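Only one protein chain is missing from this complex, and each of the others stays in its spot.
Here the chain labels run A and B in written order, and each chain numbers its own residues starting at 1.
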Amino acid sequence: MSLLNWLRGKRGWLPGVVAVLLLAVLLGGCGKGDKEKEKAKTGSDTLYIGMANPPEFFNPLMHPGIAGKFAIRFMYDTLLGMPEPNKFTPALAESFESKDNQNYIIKINPKAKWTDGKPVTAQDVVYTLNLIANPKVENSKGSYIKMLEGVDDQGQLPAGATSISGVTAVDDRTVSLKTKTPMDPNYLKSFLGFEVFIVPKHIFETIEPSAIGTSEAATKPTVTSGPFKFVTYKTNDHVEYTANADYYQGTPKLKKIFIRIMNGTNLVTELKSGNIQMVAGGGIGIVPLKDLEMLKKDSKLTVRTVPALMGQYLDVNNGLPEFNTKFRQAVTTAINRQQLVDQLYKGAAQLVPTIYTPACDAYDKNVTPVPFDPEKAKQLLAESGFDTSKELVLSVPLGNVLREQSADLIQQDLKAVGLNVKQEKLDFPTLLTRARKGEYQMILIGYGLSVDPDYSSYFVPGGSNNYAHINDPKLTKMMLDAASMTSAEQRKAAYSEIQKYMKEQQFITSLYAPDYIIAQSKNLKGGIRDFWDGSLVDLHEWTLEAK
Amino acid sequence: MGAYVVKRLIISVPVLFLISVGAFLLVHLTPGDPADMYISPDMTPAQIELTRMSLGLDKPWVVQYGEWMKNLAGGNLGFSFSNRQPVGEIISQRLNPTLLLMSLSLLVAYLMAIPLGIVSALKKNSLLDRMIIGWTFFNVSFPPFFLGLALIYVLAVQLDLFPTGGMGVLGEENDWISQGMHLVLPVMVMASQFSANMIRYVRASVLDVLEQNYIRTAVSKGLSGVQILLAHVCRNSLIPIVTVIGTDLPKVIGGAVVTEQIFQWPGIGSLTVAAIHSRDYPILMSIVILSAVTVLLANLLVDVLYAVIDPRIRYEK
Partner (left out) sequence: MNTEKLVLVGNPGSLGELTAEPFANETGRKPAPVAEETAESWGRMTWRRFCQNRVALVSLVLFLGIVLIAILAPVLSPFNPNQTVGTFAASPSGTHLLGTDDVGRDVLSRLIYGSRVSLIVGVGSVLIYASIGIALGLLSGYFGGLVDSVLMRVTEVFMAYPHFMIIMVIVSLIGPNMLTVMLVMGFMGWPPICRLVRGEVLRVKSLDYIASAIVTGYSPYTIVFRHILPNVLSPILVNATFGIASAILMEASLSFLGMGVQPPAASWGNMLTSAQSLTILSEEPWRWIPPGVAILVAVLTINFLGDGLNDAVGGGSK
């Protein structure tokens, strides 16, 4: 970029793109320019973040993807912050207390204000929760409030009800909540406290509930409560934010933030050239593993990998009778998962026995992965009674290169034990539709997991993520019981048992849990945390220091 | 002439209609429910149905098409599935970068190609002529993505002369110079493709003209080479130039998919790829219609230009 600076200094006598172009083409032949790459980027108050997935829209009630949620967190605050799993910090809620694990009192921070100057009140919180429970409002937050008294198991108001009975505004600053049964406070805090963005009642009540999705408030928000304010979004290109000087937790030290949307390769080049100071990380700003070594060599960057709350799975359709337990065990035993972790992921992934990953509190280290053993797999396959002459189709979603490559390796491994496996590549929506209807034999799929170990939606009949069509009464009971326990220790023990049972039954094959790669400029104080979801908790304190 | 243009425009209406029906059927009859793309795993079946409703996917396709047409007639291209913003706004954001890239590429290509074509014809069968012709073959045979990658490798990665992609640096003022630097590599790729056709065409037509009797007369009258070139050859080469422009113009909207993808150019081409991946039908439909309109208009424009530069051409009604 040095040539660029050089030209920029003399632009007086070089007007017009064409002239520059011609000159540049000429210069292009002249060879290497001087190599000083440092731009005037040090000690700046503008932060550039690279992100691979576009943040669909800015609807605080509904965001299909993680990228949207990430982008919304810059502008909307939740009641609580969660810098580490199940460690909570006050945010809009000054306090969030319960004496009996069923009745909660939330005190709103009196300094909290919307960007139009109006105070954030208890009425806003009550309104938000009721909006989520309103069956006419398109939203993805129902499962975060389903524990409240007065909503059904999907977090929706039952027919006839107009408001949630378990939620009341005691006064302007106080909200009282009541759950259906006593439960682990962490469950409520990490879901309702940390995942529900509080919306301004005075703005949203002017919008027809069914039209919130396409309203200005959901695509170009102006009244928010977080440390940064929305400026503009250029579709699939960048989001611009500016600091909210009146932020109740303190004026943000950065003045501006840009989230730039670019592919993985460009994340690498832009990080290296200092045009972005961090990548969004998580599942939405992953630098290609291939380039990890290159980034680690760069002295201006800190790069590390941490276990993540996500995994890649091979789901065998449990709804088909021929795929019995022995067959599923055979599949898991036949796949060289260590090779996937070591060679394909270059070690930046975890070999996991079940859906639970080391990033999850409830992960039980004593449950070890089923070892790779082709001979054993052949034996299990013979015992399963599966007709190996039958063609098996492995459906692979397009879009994740490493997963597509893993499919090639898995196919080879399964063929090696005598299964006649054919691969079929489908785009993601097609695959999901088929998975939901159970019209498949085997699929590869990735799940992003919650902090709370209640993953029942993946395993119980009717669960929204039960793509494997698992219907095992014992597992269902274990999972539902564990979810409703009130003490953290009790729950942990219950989830330990669940992991043992899952390992034995292999309802789904956990292939590996890819690590998150955290890569950012050394002069950025702040940035992505080991617990990715909690990264933006102290956003207002982040700074870019001069070297 | 006016009547002719009107007639052509009227004919294009049914053509566009058929195109829109075809495109609509194509995207709506393929397996897979696009709504799956826009829901969160946390949503309940009832909520998913709500999303399908707000995207308009709950109705049969004929009704959906009818609504789409109705909106179109009112100048409304609908909302993008993936970000719920008006399609018109998204497309207009993407149109400028594409137009900038393509117009500049065409300009560079023609500025390079026309003199080369003329020289090549004047020095017919010389070494220079053969080199120019050989070069045109290289240009059309070089896969654009391979050329793009090679340029990035040599000029951006190894020599560090140009940025590897994008359209400018955000947040700073993007002066002409920064923009220009970002344009160099993609323009080089596109221009090399465009120039080849023009060179060969100009060469052929100049050769054609040179063999005409009136040129021989001019030579025998003792006019100088430059005079002949300016007075006769250039004028008569205009038609083939217009012809080539006619083949190039329709590509302005959809012609740079691969190049935009490689250089992360925020234009229509990369929007198309993104829309395909996210099954964003309203965007796809609008892009298809937009490019079809471009093709039809470009064809019309070229036909009109023919009549303007060559009075012998007349169009019957």
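Before moving on, here are some points about what is shown:
By definition in this document, contacts are C-beta pairs under 8 Å (C-beta built on N, C-alpha and C of every residue); 3 or more make two chains touch, one makes a residue touch a chain.
All of these numbers come straight from a predicted model, not from anything done at the bench.
Among the chains on display, the ones the left-out chain touches in the entire complex are A, B. Note on the undisplayed chain: of the listed residues A:116, A:293 or A:504, the one touching it is A:293. From the options A:181, A:232, A:251 or A:343, the residue with contact to the unseen chain in the full assembly is A:343. When the whole complex is considered, the residue among B:72, B:111, B:128 or B:207 that touches the unshown chain is B:207.
Think of the hidden chain as still there; on chain B it touches residues 12, 14-16, 18-19, 22-23, 26-27, 30, 102, 124, 136-138, 140-146, 149-150, 152-153, 157-158, 189-190, 193-194, 196-197, 200-201, 203-204, 207, 243-244, 246-248, 250-259, 261-262, 272-273, 276, 284, 287-288, 291-292, 294-296, 298-299, 302-303, 306, 310, 313, 315.
The omitted chain makes contact with chain A at the following residues, 263-265, 268-269, 288, 290-291, 293-294, 343-344, 398, 404-405, 408-409, 411-412, 423-427.
In the analysis below, only the chains that are shown with their structure count from here on.
One simple way to say how far apart two chains are is to compare their mean CA positions; for chain A and chain B this gives 38 Å. On the chain B side of its complex with chain A, the touching residues are 30-47, 50-51, 54, 79-80, 82-85, 90, 93-94, 104, 107-108, 155, 159-166, 169-171, 175-181, 183-184, 187-188, 264, 266, 270-271, 274, 277, 279. Note for the complex: chain A touches chain B at residues 1-4, 7-8, 11, 14-18, 20-21, 24-25, 27-28, 31-33, 35, 37, 46, 48, 54, 56-57, 59, 62-65, 135-144, 154-156, 210, 213-214, 218-219, 233-238, 240, 256, 258, 260, 262-263, 266, 269, 275, 399, 426-434, 436, 447-448, 457, 464-465.
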